[in-house]
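Would you mind keeping the following structure in view while I ask a few things?
Only a single protein chain was left out; the remaining protein chains are all shown in position.
Residue numbering begins at 1 within each chain, and the chains themselves are lettered A and B in the order written.
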Amino acid sequence: MDFVAKNLTKLRETNPLVQNITNYVVMNSTANSLLALGASPVMAHAMDELEEMVSIASSLVVNIGTLDEYWIPSMEKAAKIATDLKKPIILDPVGAGATKLRTKTALKILDFADISVLRGNFGEIAAVLGEHGKTRGVDSVAYDSNEAIELSKNAAKEFNTVSAVTGPIDYVSNGKELYAISNGHPMLSKVTGTGCASTSIIGAFSAVDEPLKAAVSGLTVYGISAEMAFAEAPYPGTFQAKVYDWLYRIDEKLVLEKAKVNKFEI
Amino acid sequence: MDFVAKNLTKLRETNPLVQNITNYVVMNSTANSLLALGASPVMAHAMDELEEMVSIASSLVVNIGTLDEYWIPSMEKAAKIATDLKKPIILDPVGAGATKLRTKTALKILDFADISVLRGNFGEIAAVLGEHGKTRGVDSVAYDSNEAIELSKNAAKEFNTVSAVTGPIDYVSNGKELYAISNGHPMLSKVTGTGCASTSIIGAFSAVDEPLKAAVSGLTVYGISAEMAFAEAPYPGTFQAKVYDWLYRIDEKLVLEKAKVNKFEI
Partner (left out) sequence: MDFVAKNLTKLRETNPLVQNITNYVVMNSTANSLLALGASPVMAHAMDELEEMVSIASSLVVNIGTLDEYWIPSMEKAAKIATDLKKPIILDPVGAGATKLRTKTALKILDFADISVLRGNFGEIAAVLGEHGKTRGVDSVAYDSNEAIELSKNAAKEFNTVSAVTGPIDYVSNGKELYAISNGHPMLSKVTGTGCASTSIIGAFSAVDEPLKAAVSGLTVYGISAEMAFAEAPYPGTFQAKVYDWLYRIDEKLVLEKAKVNKFEI
């Protein structure tokens, strides 16, 4: 997929500012992932500065991982501003399905904001879609490739967005086209915040391409970086450090060599 | 101590979900420690989702490291729910003795909640116990092995819990039995959040054994991982990464080979 390689170069030339309202657990690792890749992170959530901060950012990432009654209004206000300013918004519904508050918050933002990409694991996207009146509910968390494909397509159609269902294979769809990305490594599941990092990286790519290709670019680049990291460091602590190294080192040549991306019309 | 090795295998088979209400400084490192070991971390503190989150968790860890007027009620509510649901609760009274707010908050939770394990350093446990009407007060922070033994026993009796006083040697007691663990490494004191990580790891082991043995298992496994890490990386930055590596790599054989655990009747 040539566009992934080209987007990587564009991203580094652009050095986009990505505004993140994300969870406490991953703020540091998300910022480091964006910096290593070549983007600039901002983490700001104060109601009184959202207008200015979203205005200067290229995209907004909203991640509900440690949501509470003080942060939810901030997420909502930022999403409202970004929608008005037509900035790409990437939503990560962390833990949707685990509690009603999470599912409800994700759905509310999906409802009023113009979400470019919805990125989550199978259970999270299934929960969000299930609560929205579809038959697939929060119980279906076992991963199955065919179900993940269906889920990705249905979520995209239902919410009129690009839906990225990540797992052993990542499925990204806008409801009409579907990409399958087989890059990545299981060791990512032994490090916290790797899903969240991929969401913010999609935010960075959203500054240089339309949502579908931005999501595919972000997940492919992150996945390849993880593979390279694992080849050098097969245990989680040193692996994590090497993922940052490879987000920095990855280039067009490596992308073209390693990308496992397939496109399907649906 | 065979039970430590067996608990490690049980923990990985169970993959327990550990709900943490912990401090901002260590959320990331705590989550990574639990993931590397084979448990699943959740960090959630919103009042409106505590009921659901504690319900699906195997145990609750409460750490007061960056407590404030918004987080204290969340810690209290979670501890109340976990007590009602008979889930193990591990309390880490970070900085007790340094400020009245910390000592008071730890004591209040000890008072109304059913705490399985109270884990702190000598000064913290001494502060909590001292303020509770015992002669040992917050001033006695110098570490002495005999005093740490007494403190561990007395805190266990006074609060009807398992008390883990960690330091050069860790002492764990339920008031009747006492374990001394000589694993660990001084380099742990040069990395933030290592005490907090050990608390959450005790939380993970609490899903597979009773409090006394869970605490001994957690501290032994963490201590051995630190020793192995130091042997490979004797400086704090790379050491920290290697601790995660060894939490992932440690197995029954290594535990049996390296554990320095002694049991005393008291």
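Here is the rule we go by: a residue touches a chain if its C-beta (ideal position, glycine included) is under 8 Å from a C-beta of that chain, and two chains touch if they have at least 3 such contacts.
Owing to the predicted nature of the structure, the values given are computational and were not obtained by experimental measurement.
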item	value
Hidden partner chain, touching residue among A:I181, A:L219 or A:V243	A:V243
Absent-chain contact - pick from A:V4, A:V18 or A:A36	A:A36
Candidates A:A44, A:L107 or A:I169 - the one touching the absent chain	A:A44
Missing-partner contacts on chain A, residue numbers	24, 27-28, 31-32, 35-36, 41-49, 52-53, 56, 70, 240-249
Sites on chain B contacted by the missing partner chain, in the whole complex	23-26, 28-29, 65-70, 95, 98-102, 189-193, 235-238, 240-241
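Everything that follows uses one rule, which is that only the chains that are shown with their structure count from here on.
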item	value
Rounded Å distance between chain A and chain B, as computed from the means of their C-alpha atoms	33
